[in-house]
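Here you go, one structure.
All protein chains of the complex are present and in place, except for one that has been dropped.
Chain IDs A, B and C follow the sequence of writing; residue 1 opens each chain.
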Amino acid sequence: MYKIINDPIYGFVSIGSEFILELVNHPIFLRLTRIRQMGCSSVVYPGAQHTRFSHALGAMHLMKSAIESLTRKGTKVSEEEKEAAMIAILLHDIGHGPFSHALEKILLNVHHEDLSLFLMHQLNAEMDGKLNMAIKMFTGEYPRQFFHQMVSSQLDMDRLDYLQRDCFFSGVIEGSVGASRIIKMLDVHQDEIVILEKGIYSIDRFLNARRMMYWQVYLHRTGLAAELMLQSLIKRAKYLLEKGHPLECDPDLRFFLEHSISKENFESDPKILDHYLQLDDFNIWTAIKAWRNSGDRVLEVLVDGILNRKIFECELSSEEINVQKIKSVNKSLREKNFSEEEIAYLSMHGKVTNAAYTSDKQNIKVKMKDGGILDISNASDLSNIEALTKIVTKFYLCQPKVVS
Amino acid sequence: MYKIINDPIYGFVSIGSEFILELVNHPIFLRLTRIRQMGCSSVVYPGAQHTRFSHALGAMHLMKSAIESLTRKGTKVSEEEKEAAMIAILLHDIGHGPFSHALEKILLNVHHEDLSLFLMHQLNAEMDGKLNMAIKMFTGEYPRQFFHQMVSSQLDMDRLDYLQRDCFFSGVIEGSVGASRIIKMLDVHQDEIVILEKGIYSIDRFLNARRMMYWQVYLHRTGLAAELMLQSLIKRAKYLLEKGHPLECDPDLRFFLEHSISKENFESDPKILDHYLQLDDFNIWTAIKAWRNSGDRVLEVLVDGILNRKIFECELSSEEINVQKIKSVNKSLREKNFSEEEIAYLSMHGKVTNAAYTSDKQNIKVKMKDGGILDISNASDLSNIEALTKIVTKFYLCQPKVVS
Amino acid sequence: MYKIINDPIYGFVSIGSEFILELVNHPIFLRLTRIRQMGCSSVVYPGAQHTRFSHALGAMHLMKSAIESLTRKGTKVSEEEKEAAMIAILLHDIGHGPFSHALEKILLNVHHEDLSLFLMHQLNAEMDGKLNMAIKMFTGEYPRQFFHQMVSSQLDMDRLDYLQRDCFFSGVIEGSVGASRIIKMLDVHQDEIVILEKGIYSIDRFLNARRMMYWQVYLHRTGLAAELMLQSLIKRAKYLLEKGHPLECDPDLRFFLEHSISKENFESDPKILDHYLQLDDFNIWTAIKAWRNSGDRVLEVLVDGILNRKIFECELSSEEINVQKIKSVNKSLREKNFSEEEIAYLSMHGKVTNAAYTSDKQNIKVKMKDGGILDISNASDLSNIEALTKIVTKFYLCQPKVVS
Partner (left out) sequence: MYKIINDPIYGFVSIGSEFILELVNHPIFLRLTRIRQMGCSSVVYPGAQHTRFSHALGAMHLMKSAIESLTRKGTKVSEEEKEAAMIAILLHDIGHGPFSHALEKILLNVHHEDLSLFLMHQLNAEMDGKLNMAIKMFTGEYPRQFFHQMVSSQLDMDRLDYLQRDCFFSGVIEGSVGASRIIKMLDVHQDEIVILEKGIYSIDRFLNARRMMYWQVYLHRTGLAAELMLQSLIKRAKYLLEKGHPLECDPDLRFFLEHSISKENFESDPKILDHYLQLDDFNIWTAIKAWRNSGDRVLEVLVDGILNRKIFECELSSEEINVQKIKSVNKSLREKNFSEEEIAYLSMHGKVTNAAYTSDKQNIKVKMKDGGILDISNASDLSNIEALTKIVTKFYLCQPKVVS
């Protein structure tokens, strides 16, 4: 339908080929226009309304730039490889469900990457194998590893786009990344992505920005509280339906609330996919609003909290939450006549880490001016890379405000 | 709940007082977090996901800056007036329904400004008259006219924010406005807003930007087509329900589909308000998805078009659409076995104007260096203000692609 | 010496080849690091300190992008042509002297484009004809006209860069251009540059920005006054030296103050070039400071005015300056005991036009979606192109403030 799309971050994003255009206009992909990238973050950052659709197009745009940057430095890339790499990143998140990460593993027990791969195979079957190379790049089976690394690694186009995009829309400028500078500094060495020495400062900034986004946004305590509330709300709805409590709900969402779906079910029963493809943020919101008078007190507290921004109190701490504190919270809830069974949905504790943002993926490699290849933590005595990439665990205790 | 909000355009937006915070956290206002500012524009500009909530906060932020700009130049403004002006602009759009302008007068037969005023009175009653002054500023009854002008005029904070915000999120940089420069150039002369001579260039740019947004965005033919399709879709649903055709739908939306509501009904029956306050974009989206297998062929064409981006062809022309052309379109539809009655929902023609954006409001006044006050079109021989502000009418013919 | 240069506007500018690097590091080109782009504008816009050097690199960067944009759309461009086009634009201003346009035709009677061509031939001789193709593109002799058009036309890389750069450094955001969007919309039709229909809005904005820069910056009355003062100052110095009045001055500047140099002299006497290549803004500034106690009252008024920001009053008008007004100014100066001969340097009147910015070059062509080619003024009923491109003449009267 369109060949060039306006993007507030990159100006114009070009759809590279007829085939990519066909994918972009496929209903499976268009579903991403109805799934917001940042789940519950808009409760804290009201500008963060951008969709998975925009992110996917943006990451594809960066992939194109990155490949052009590599070819300018002498790496040969065929037109077929270029298109495949663009498709691999375009579709990398196609499996995401409503509220992205926030409801992952809650609505159904399947990881979004498995769903993405599953949907890619669906599309591939429908399109006579034209996605073969893209799928290999996505899974890492394609021999030239740098393609996979640009799809999924410490410096992939996914995070270059999402950090930039999330920062842009949330207005947390401390998270700005400078993706275009990083891309200009990419090179290939022995089929692996490396960064030129001159780009070390850009990487340092990138890692800092990532750390900033992690603390200021992704694990912001109010956003985290909203996410925990939403998860409780869905779990409670599942519980009530199981108990036979009637709840208004559209049939597609109902299907997932009433069944426990594993990866295997998904693969064996095509009807599940039909239901899944109808799910997006809107089903959840409409259900939440419908449940405001559900007759279940717990559900109503959660619904009221989410709709009317009565976000639970959330304490974040470097140390494990004191058991006495939890007991005291639960006691207060009991005094408000919530039963033990109900309290489990209102008093939430656990831990979160930034692992998703740092990952155990291999470190970034730097190509020095003398041609040598160094791990980034050795490439510079300036960067405190260790500090920037370590996994941090935080413990939380989350509860209704009326309690505290 | 919060006092400072991140905004991707202004950085930080401060909530000015406890009372304003109370209003921002009121369910009636929070509803705006679920209504997107630009209706159907995201079909063309996928970044345009921002909400009425963000726009209202942004306009309030500009009002604060504008008042500070005026007081720096010597205009006395009391704290009470400042708060009232901020509230007036904060709430100016509170009456908007799902999809903002796109469904105005379709879902119910009441203008959004009437609804805004109605809701302000509701809030005022609830809050013991604390909105009295704000309401007077909104309606223009407050004696110092410049407050009303900053809420609603050629140069009000409403359009300064929405032009800037719509441009920012759509990525149409040709529409960027420079609101902060205009605000620094505002002054008051005999209780009316004027712009200092030095600010003429900023106004010129503002008027140009407005014109750009009008043609590139607000009346973009694909966006217009999507809007016409959505309107047809809702009209068709109303028609089907009237005919007794069953349609899945939540009770609040159903109420408006099954009743024809006027301003008077609204005022006489409090139940209508209860339903209205539950409406937002999500009801519409969930209904659209539910109607994909409604059994009505016309509704299904429209639903498929909107969900799967099969946007109708839309011709925009300076001259009236040739009757033969319309007949020919309708003939094609008849050949596809659509009845006359059905064709009315699929073949749409009419006219649009930029009147909403130019308006008949009085012209901008300029305060010259010598102290004289001139109409902007006389203040400068440089600006072709006439050309920039004239009302243009365009005629459209919109139809399914399969037809053409 | 360097291959990638930081540029505050484009981020990174890459030097495209070894040969271009050689040119950039040539003393003749490096001279441009000591000549500011905007002459006297910093008296009004203190940020406008950028040099011809940065502008030349920036224009080269845009040329590279533009050629890549064309080749993506199917136009074949050889590596040799690409380098030649980049060189042609890199060197297009190499002939500029101190204060760029402000002192053109004052210090010596040769147009800067003639000097640029002369210097290109110098470099070409030194470099064994490697500039042949670039020179042909510069002069328009190269058969494929679109190369010349990108060097010099209504939409050339020269003005795309300088408008953007002058706007960026002066802080006059109303002049921002969106060069990258325009470049993405360029195409070639029958060896001529055209703009795709989708780019019409960008062109509209570009023409508006150009008009803004013209009125707000290039012909700003205070900047104009400073320029007229500088011209008077240099003329007065020439006059004094001719009369035998001693003035401190370095030998290179002295040469041009004591001789009247034409294009022909330049070509016949190589010593003139040696002197010319030593000239830059610094000679002028140091001379001005040295002349603060020159003993000539007129010169001292001008020096004091320029050094200590006592800029003359400047009236700009659409109508010719009334003779009585000029007489009255001169009378006041006579009363301050300036002689007729002296008054000619202090009371300045004349006219200026925006012709340099609009030019008589052929109009921009638009390639419509249906493949047709239209003049931009016919391509759209939206743009008031005529108004944006017409030549406007203004009359000025400029005099010391003490007089008025």
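Keep this in mind: a contact is a pair of C-beta atoms (placed from the backbone, for glycine too) under 8 Å apart; a residue touches a chain by one contact, two chains touch by 3 or more.
Owing to the predicted nature of the structure, the values given are computational and were not obtained by experimental measurement.
Checked against the full complex, the candidates C:K3, C:R72 or C:K289 give a single residue touching the omitted chain, namely C:K289.
For the chain left out of this panel, the touching residue among A:S78, A:Q190, A:S268 or A:S318 is A:S318.
The chain that is not drawn here is touched, among residues B:I4, B:A125 or B:I391, by B:I4.
Of the listed positions A:H189, A:R205 or A:K310, the one in contact with the omitted chain in the full complex is A:R205. Contact residues of chain C toward the unshown chain are 1-2, 5-9, 11, 25, 27, 30, 33-34, 36, 42, 44-47, 49-51, 53-54, 57, 168-173, 248, 250, 278, 282-283, 285-286, 289-290, 307-309, 311.
Summarising the interface, chain A meets the missing chain with residues 172-174, 176, 178, 181, 201-202, 204-205, 208, 211-212, 215-216, 318, 381-382, 384, 387. By the touch rule set out above, chain B reaches the unshown chain at residues 4, 11-12, 180-181, 184, 198.
Throughout what follows, only the chains that are shown with their structure count from here on.
Distance from chain A peaks, on a Cα-centroid basis, for C.
After Cα superposition, the angle needed to carry chain A onto chain C is 180 degrees, rounded to a multiple of 5. Distance between chain centres (mean CA atoms), chain A to chain B: 32 Å.
The geometric centre of chain A is 50 Å away from that of chain C, both derived from CA atoms. Distance between chain centres (mean CA atoms), chain B to chain C: 44 Å.
For chain C, residues that reach two or more other chains under the stated contact definition are 181.
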